[in-house]
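This is the structure, below, for whatever I ask next.
The chains shown are only part of the set, and none of them has been moved.
The chains carry the letters A, B, C and D, assigned in the order they are written, with residues numbered from 1 in each.
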Amino acid sequence: MTSFIHPQAICETKQIGAKTRVWAFAHILPAAKIGENCNICDHVFIENDVCVGDRVTVKCGVQLWDGLRIEDDVFIGPNVTFCNDKYPRSKQYPARFLQTVIRQGASLGGGAVILPGITVGRNAMIGAGTVVTRDVPPYAKVAGNPGKIIGYTNVADSELIVNPTPTEEAKELRVNGTRFYKMPRIKDLRGDLSAGEFGDQLPFVPKRYFLVFDVPSHKIRGEHAHKNCRQFLLCVKGSCRVLVDDGENRQEILLDRPEYGIDISPLVWGVQYDYSSDAVLLVFASEHYDNEDYIRDYDTFLQIVKQKQESNNT
Amino acid sequence: MTSFIHPQAICETKQIGAKTRVWAFAHILPAAKIGENCNICDHVFIENDVCVGDRVTVKCGVQLWDGLRIEDDVFIGPNVTFCNDKYPRSKQYPARFLQTVIRQGASLGGGAVILPGITVGRNAMIGAGTVVTRDVPPYAKVAGNPGKIIGYTNVADSELIVNPTPTEEAKELRVNGTRFYKMPRIKDLRGDLSAGEFGDQLPFVPKRYFLVFDVPSHKIRGEHAHKNCRQFLLCVKGSCRVLVDDGENRQEILLDRPEYGIDISPLVWGVQYDYSSDAVLLVFASEHYDNEDYIRDYDTFLQIVKQKQESNNT
Amino acid sequence: MTSFIHPQAICETKQIGAKTRVWAFAHILPAAKIGENCNICDHVFIENDVCVGDRVTVKCGVQLWDGLRIEDDVFIGPNVTFCNDKYPRSKQYPARFLQTVIRQGASLGGGAVILPGITVGRNAMIGAGTVVTRDVPPYAKVAGNPGKIIGYTNVADSELIVNPTPTEEAKELRVNGTRFYKMPRIKDLRGDLSAGEFGDQLPFVPKRYFLVFDVPSHKIRGEHAHKNCRQFLLCVKGSCRVLVDDGENRQEILLDRPEYGIDISPLVWGVQYDYSSDAVLLVFASEHYDNEDYIRDYDTFLQIVKQKQESNNT
Amino acid sequence: MTSFIHPQAICETKQIGAKTRVWAFAHILPAAKIGENCNICDHVFIENDVCVGDRVTVKCGVQLWDGLRIEDDVFIGPNVTFCNDKYPRSKQYPARFLQTVIRQGASLGGGAVILPGITVGRNAMIGAGTVVTRDVPPYAKVAGNPGKIIGYTNVADSELIVNPTPTEEAKELRVNGTRFYKMPRIKDLRGDLSAGEFGDQLPFVPKRYFLVFDVPSHKIRGEHAHKNCRQFLLCVKGSCRVLVDDGENRQEILLDRPEYGIDISPLVWGVQYDYSSDAVLLVFASEHYDNEDYIRDYDTFLQIVKQKQESNNT
C-alpha cells in the first residue's frame, strides 16, 4: 500500500513512505522527508528541511520547521509548538536554524512547547502543556513551565524504593548490577553517626571520592554509565532520586537518609535528579578519574550493553 | 434556518443542529453530533465519538477528539488543546479513550490545555493558557500551570468576607442557610483563647468533630452538600477559603482567624480551598457520620434543591 | 534536744525550734522565726520579717530578707539569692517589700536567683544557676536564664507518653481519671483528616469547646482542676505537653499529633506547657463555663481530693 | 510586486500591502488591513477589526481577533494565541472587545498566550510558551506562566553591572546621563554604616526622598523618565535591578548592596524590577514632586529625546 493523501491536503514532497496518511488541510513542502506508516493529521504544516521517521504520529495543528529531526515511533500531540530561532525578529533570519531532535519513541503531549535546539531523549514523555527549555534525558517524564523532570517512564511508582525495611545487608535491585545498602546509624544525644568499612560492609575499596552539592532543583546530574568504574552513592544531606538503568530495566531509589547507599556496577546507566536544595551527594569510585571511562551517550550505552550480552551468550 | 457550512469546510456528519455555522477549513467527521446554534470556527477538527451541545462556540485551531462531551453553552477559546490518552505512544492505542466532559456554561480560555479524563464543572472559567490537570468544580476560576483555583465566578471580590466588623452575633449571609460567627477571643500574655458554648452561642450540639490538615495548597476539600447534617466550620490555624452555594447564590468567606466560624445548613453546597500550608480546619457536625447523607454531585444537588423549593411552594 | 548555735554565729532571735542548728558566721536578727530541725549553714544572714518552717536547709552564703516565707522541708542551695525590691535604689525604700513564698518541699539549686514577689510551688525543683522570673507551679522543674519549665518532678522520663502504640481504644493512664485516646487518622492526597463521634468514640457530648493558641513557649496554661467538668484535649497543630496529677501520681503526655487526645476527669489537676510556637490546643468541655467550677489553688485541690477519698472510704 | 495569495488561501480583504504573502489555508476577513511585505503563514485566521503593520510575520496556527493592533516589524510565532474577552461566555458578547496592541519590533515566541487588553512594548521579546498577563515594557524579555520579566533585550548579560570594582568615584555608564556610585561602607561589630554627603560625594542636594517597598517580585516600578528631575537610587535592603535607557542604549545595574547608587539624569528612561521580597529602594530626587515632570509613555520619551538632540545639533 502506498501513502494516502487527503484531497484537501497539499503534499508537495515525493519522499513519503508507504502507508503514511496525510489528512485534510495538511501542507507538506517539497523537500521534506516523511517515513513509512506515519499519520499526518489535519492542519499540520511541514517545511522543507525536516526529516520524519517511520510510524510517527503528528496530530492536528502542529508545524514542523526547518531543522527538525523526528526519529521513528515519535508521538507529537495536537497543537505542539516547535521553534527554530531563540530570539526571532521579523525578517531577520539567523545564519542557521537551531536543530531540534526528537529521539525514537518519545511522546510530546498536546499543547507542549519545545524551545529551539533541544534534544528530547528516547521514550521520554513530555506532559501536555509543558514548556521544554532544556534537553530531556531518555525515558524522563517532564511537566510544567519551565518543564521539570517528575519521574521516569516504565518505572512504576510502586517500584520507587522509599524507606526500605531495616536490613543491613545489601539488597539486589531489579536492575542488574545494582544493590541497595542500609548502613548502620547510631543515634546519640551528641549527634548521629553512620559508618561503613570499605571492602567489608562496602563492596570495594575506593580510589576516589567526590561530592555533588548546590544543585539547582531542576537540574539533573549523572546521565552516563562507566565502562569499568564501580560507584557507591550516599546522599549524606537532604535527598535526591537515583535512576538506574541496565539497558532493559529501570528503577528509581529515593536517597533521603545518610545511611542509604546504592552500589552501581559498570555498564549501568545512572541519573540523579530532584535534588533537595540542601542535598550533598557523596560518591565513592572504585577507580581513579578517567575521562575515557565515561559513556555519555545513551544510544552508545545500549550498543555496548548489547555487544556485551551477545559476547556473553556466545 | 438550517446550519451553514462554509464552502471550504468539510462537514461529513449529518447530525448537526439548526443555525449552527461551520467555517472555512474546519473538518467534522461523519459520526460527530453537533447541537443547534453552535459556531464552529476556522481550522477546527472534530472526530467521530464527540457530542457537542447547543449554543457552543469552538474557536479556531481547536480539535475535539474521540471521547469528548461538550454540554450546552460552552465556550472553547482559540487553540485550546484536548487530549484523550494519558501516556500517548505513536501507534499504540489504549483500550478505551478517557472521556473528558465540559459541563454546561463552562468557558475554556485561549490556549488552555485540558488533560485527558477531566471534568470541567458548570460555568467554570478556565483562564487563557491554563494547563488543567484535575477536575474543576462548578463555578471555579482556574489559572496557571498546573491550574489552581483562584476564585469563583459570580462571587464579586467585594463580596468576599474578610475581617468582618466585630460583632459576636451570627450574621446571615446572602447564601440561604449560612451564617457567619465571630466567637469571642480573649487575648492574654500567656496565649490567646477562643471559646464557644454549644447550643447557646453555637447553633447546635455536635455529635461529631473532624479536623482537616496538611492539605496541599492546590487541593480542594468539601465539594458536597449534606441532606440532613448541619456543620460549623472554624479554621483554627492558618487560613482557607470557604465557598457556599445554595443553588442560586454563591459567596466566599476567608477564614483566617480561629474565632471566625461558618454555620452551614443542610442543602448548602460547600467547598473549601486555598488552604495555607499550616491550615487546620475544625468542623462540628450535627449528625453522626453517614455516607448516605452526602450529595457529591452538583447536578444532583441542584435537582434536590429545586424539588425542595417546589414542594415548599406548593 | 534544743537548738545548737555555733559559738562564732550570731543568733539574736529566741524563736528558734528544737534541733535546729546554726553554724559559724551565720547571723539571725531578733524577730526572725525559725522552725524545728533546721540547718542554717555558715555565712547565712536572716533578717527580721522572715518565717522559716520545720526541717528547712539553708546552705552557705544565703540571705533571707524581710518578706520571705519558707515553708517546711524546703532546701535552699548555697549562694541562692533572694530579692525583695523590683527596682532597688540605694536609700529609697518601697512602702512594703514584696513577699516571696517558697512552698513546702521545694528545692532551690545552688546559685539560683529568685526575683521578688515570686511563689515557688510545692516540691518544685529549681535547677542550679536558674534565674526565676515568674511563679513556679507545684512539682515543676525549672532551669535557665530566664527560668523555663523543663519537666515535672516525680515523672520519670521513661513515663512520658510519646508516640503510643496504634490502638484506637482509650488507654487508662496511671493517673486516676485520665485516659489516652488515639483517634483515627485518614491520610489522603488531598490532605489528612481525623475525626471523632461524641458520646461514642469520645467519652461525652461537649457543651463547650475552646481553643488555646499563640502561647509563648515559656508560658504555661491550665494549672487548675475542675470540680465537675470533664475535658477532652487535642493538640490539633504543633505540640504541647500535658501534665496530669490526681494528687498522688503525676504523668506527662506529649500531644504532638492531631489524633492524640487526653480525657481528663473532674478532680484531676492539669497543666499544659512547652507549647510549640504554632501549637493550637482544642478542648471539649462536658459543662458550660462556670467560674465556680475551677480549683485554682493546688493546696485546695489536695484538700478536696483528700476529703473525697475519705468520704469514699467511709 | 504586488501581494501573493496562495490558491488554497481565502483572502477577502483588499487592503493588503505590496510584497505581502498569504499562504495555504489562511483566511483573512474583508475589513482587515494588512501592511506591506508581511508573511501570513498557513492556517492563520484574521478577523475584520485588525490592523497589521509592515514587515510583520504571522506564523502558522495564529488567529488575529477583532481589536488587535500589530505594529510594524512584529514577529508572531506559531500557535500564538490572542484573546479579546476577559470572561468569555458562549453567545454573550461584551459591549466592546478589549484592544490588544503589539508595538513595533516586538516578538511573540511560539505557543505564547496573550491575555486581552495587553500592550506589548517596542522590541519586547516574549519567550515561547509564555502566558502574558500584564503589559510588557519596551525591550523587556518575558517568560513563564504567568509571564515575568527575566531581563531586557539588547543588554548583554556581560554588561549587567554586578559587584563593580571598589572605586568610590562615580563611574559614567554607557547610557548617557547615568553614573554608578559606590559609597563608603564602614563595617563595625555594632553594625555596618554607609553614608554620603549631598552635593559633595553625591551629585545634588535633594528636595525629596521616597521609599519603595513590599514590591511583589513580578511587579515592576518606574517605567518613566523625568523632564527635569534628577534622581539618585539606592537599594538599602535586598536587591533590585535597574534598567536605564537613553533612547539609544540600554544598560542594567544590579543594586544588591546598600552602598551601590545610581545617578539618573533627566531624560533617561528608568525601570526597576526583579525586587527581592525584602527590597527597599531609597530614591533622592532633585526636585519636589510634580506630576507634569513625568514622561510615562515610551514613544513620547523617544520623541522628546530626539527633539532635544536635534535642537542640540542645530
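Here is the rule we use: a contact is a pair of C-beta atoms (placed from the backbone, for glycine too) under 8 Å apart; a residue touches a chain by one contact, two chains touch by 3 or more.
Just so we're clear, the structure is a prediction, and the values are computed from it rather than from any experiment.
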Whole-complex copy count for this homo-oligomer, where the file places 4 chains? 6
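We adopt the following convention: only the chains that are shown with their structure count from here on.
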Considering only chains other than subunit B, in their present positions, which groups are joined through touching? A, D | C
Chains touching subunit A and subunit B alike, please list them. D
Quick check on subunit B against subunit D: do more than half of the interface residue numbers occur in both copies, making it same, or fewer, making it different? different
Can you give the rotation angle that fits subunit A onto its twin subunit D by Cα atoms, in degrees and rounded to the nearest 5? 120
Rounded to a whole Å, what is the gap between the Cα centroids of subunit B and subunit D? 37
The distance between the C-alpha centres of subunit B and subunit C, rounded to whole Å, is 54
Inter-centroid spacing, subunit C versus subunit A (mean Cα positions, whole Å): 63
Where does subunit C touch two or more other chains at once, residue-wise? none
What is the shape of the graph in which nodes denote protein chains and edges denote touching chain pairs (line, ring, star, complete, other)? other
All chain pairs that touch each other: A-B, A-D, B-C, B-D
Partner subunit B, residues of subunit D touching it in the complex: 10, 25, 27, 43, 45, 61, 63, 65, 79, 81-83, 87-91, 111, 113, 115, 131, 145-146
Which residues of subunit A touch subunit B in their complex? 8, 23-25, 37, 39, 41-43, 55-57, 59-61, 73-75, 77-79, 105, 107, 109-111, 125, 128-129, 131, 143-145, 153
Touching residues (chain side subunit C, partner subunit B) in the complex: 189-200, 205-216, 219-221, 234, 236-237, 258, 275, 278, 280, 282, 284, 288-289
